[in-house]
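Each remark here refers to the structure printed beneath this line.
A single protein chain has been removed from this complex, and every other one stays in its place.
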Amino acid sequence: MATAPKTATATIDNGRSQSGFAAALKKALLSALVALVLFSLMIGVRTEAGSTGQLIYWTRFTELAGVVAAVFAGSLILELLRSWLGPFDAAGLIPASAEQPLKTAQRLFPLALLAFTLVFPVIFYDQRYILDLGILVLTYVMLGWGLNVVVGLAGLLDLGYVAFYAVGAYSYALLATTFGLSFWICLPLAGILAAFWGVLLGFPVLRLKGDYLAIVTLAFGEIIRLVLINWQSLTGGPNGITGVPRPSFFGIPLTPGDDGFAARFGLEFSPTHRVVFLYYLILALALLTNWVTIRLRRLPIGRAWEAMREDEVACRALGINITTTKLTAFATGAMFGGFAGAFFATRQGFISPESFTFHESALVLAIVVLGGMGSQLGVALAALVMIGGFELFRDFEQYRMLVFGLAMVALMVWRPRGLVGHREATVFLHHRTEISAELSREGRG
Amino acid sequence: MAYFSQQLINGLVLGSIYGLIAIGYTMVYGIVGMINFAHGDIFMIGGFVALITFLILVSIGLTFVPVILLLVLLVAMAMTALYGWSVERIAYRPLRHSFRLAPMLSAIGMSFALTNFAQVAQGARVKPVPPIVTGGYSLFERDGFVVQLSNIQIIVVITTLVLLALFTWLVSRTRLGRDMRACEQDQTMAALLGVDVDRTISMTFVIGAALAAVAGMMYLLYYGLVDFFMGFVAGIKAFTAAVLGGIGSLPGAMLGGLSIGLIETMWSAYFSVEYKDVAAFSILIVVLIFLPTGLLGRPEVEKV
Partner (left out) sequence: MSAVPASTAAPDDILAVSGLTMRFGGIVAINDLSFTARRGQISALIGPNGAGKTTVFNCITGFYKPTAGDIRLTHADGKGYVLQTLNDFRICKVAKVARTFQNIRLFPGLTALENLMVAQHNALMRASGFTLMGLLGMPGWRAAEKAALDLSSYWLDRIGLYDRADEAAGNLPYGDQRRLEIARAMCTEPALLCLDEPAAGLNARESGELNELLLSIRNDRGASILLIEHDMSVVMEISDHVTVLDYGVRIAGGTPQHVRDDPKVIAAYLGTDEETAIAVMEGT
């Protein structure tokens, strides 16, 4: 796709715009024609089961015309932009003089972001919806950081990450409802159980590479979900588990009663207390994930993960045990997923298998890849973009997945290497280095 | 025994449908090395296009069933093929030489978009059709159980066999097939020797989508309904079939499809319907542990 616009820009100005316009028009017409054929039946004809069960249909030619016109216009604009601006080049947009201040900004940005997340509940104290959205985004940040260990660092493609999220959520829900254990005891247990399942999944897939690994992890995720649906006596089946205990403020319940948080601290009871507490809880969990990951990267185990992503054969030749290296990556990633799951269960108060579909796995994987594999900051930004963007389409509920899917395609085509396209070296002799992701391999596992 | 024979027939029919979808996965994987996640949804689109074409043909007064079936088949194949072509053009071609995860994510995005597109365009409710092909044969009876072979089952199996034969011929005997095999081995070298790589890859997607459309139509005829979500589960199972058979291998895809179909039916018949998918996926995992490249896949030799 790169050559055509380049030759167009090489010709002289006058001729360029003219021939560019003609070519763009031609392409747009062609796109519109294809769209017309594609949508003629799917949009032009609407089917529905009638009152007697008999299938009826009616035509919708105006809608069809509208969509085809939209494709024509969109394609024309895109082609014109492409021929006028030339191939999009992010590097060319930044003048050389701005590079140094930009680098400083880059250093300060994560700190500013962190400061913002810390004061976030104070700013939006009265806006329950925004607080909830913040919690949601942070949950996905945490999931993204957890999966990043497996996919970004170790280079193991995991399409069933949601399974560990589910294990964590159900572990907490079951332990809390049947044994009455508190959240703070269940949280580590949920993490351990999820890690255990991570190892359990890890064993059979040790020898698998690339897409075989992807499909087996996907199958694993589906198996867990199907078992959750069908093992009614334990999991409540499709109805899920209700009445999952809400978290307490380190033993003090966040309820309006006399021994509740508000009464003890002499505050007026407000349901917002709990939301704010949940916000800080997930923030703390996410930051813990981040801190552990950053530490692990600088330890031999983390370096072995990254080395394994780069070249498994070379790792073996250096005496690195690939089996344990893979299993620890799976277990670590799964553990964080389990923590997030326990949090999800306590936040919702209700869980069902519906929350743990392949869609969730894909969403988290998209966050990791869009973030730029292995970059902590990138993952956080991607979670914000994806979940935030998703929320913007809340009012267009039925078009949400359509837009989300197309956005995923567009983002990948635009930035296949993700938002932050470099990895930071874990150790240095002279100066910190950032290595372009172009050099990194993505792992074959 | 009679019950078993009946399940065997049902399993083979279901397996044929999976096999037809699996071929699309296996071909695309063989040539561009990526899982075409949107392929299950292409199958779903094929089902919808077949359904709508059928409705239109009936309403304009066609009554002769073989003609209807043939026309529906042709329209569904052609139109779904165009979907396959467009998906490759929009979501995969720009990412062809990118790193491995980008096309996969793009494919997952495309899959979501297609599912939701069908939901928005045609509504979320299941679309039932009255049985189009009726009748069949009673093969034999034992212990009061009659083993049935319906006409539609015969059509599904025969169509699959014919397509498989046609397709094997295409890949092994024609210019296009040779180009495909060349691209599979080494795209750069193929391009240097005058193979139009872009066109060959496009054709692979077109053929895969056309076969998925046939599967979609067969599904419609066999089960008498389509819905926007059917692509996901069928897609995963068909991909499972492709992997089980050994990805990149055409007979493997068919063999894998039949295995998955049989496992699913037998499990439902003798154990529990609820866990049929669990059985299919578990067997996939077990097979891959012992045969990491599937039943008929070429073993991957690691060059050191």
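Chains: A and B, in written order; residue numbering restarts at 1 for each.
We take it that contacts are C-beta pairs under 8 Å (C-beta built on N, C-alpha and C of every residue); 3 or more make two chains touch, one makes a residue touch a chain.
Note that this is a predicted model, so its numbers are computed, not measured.
Between the chain not shown and the residues A:Ile320, A:Met335, A:Leu406 or A:Val420, the one that touches is A:Ile320. Checked against the full complex, the one of A:Gly66, A:Pro300 or A:Gly388 touching the unshown chain is A:Pro300. Listed for subunit A, the residues touching the missing chain in the whole complex are 292, 295-296, 299-301, 303-304, 306-307, 309-311, 313-322, 328, 423, 425-433, 435-437, 439-441.
The rule is short, and it goes like this: only the chains that are shown with their structure count from here on.
The centroid of the Cα atoms in subunit A and the matching centroid in subunit B are 29 Å apart. By the touch criterion given at the top, residues 29, 34-35, 45, 48-49, 51-53, 55-56, 59, 79, 82-83, 86, 90-91, 93-95, 98-106, 108-123, 125-130, 232, 236, 239-240, 243, 247, 272, 274-275, 277-278, 281-282, 284-285, 288-289, 292-293, 300, 302, 304 of subunit B touch subunit A in their complex. For subunit A in complex with subunit B, the touching residues are 1, 34, 37-43, 45-49, 53-55, 57, 151, 157, 204-205, 207-212, 214-216, 218-220, 222-223, 226-227, 229-230, 313, 358-359, 362, 365-366, 369-370, 373, 398-402, 404-409, 412-413, 416-417, 442.
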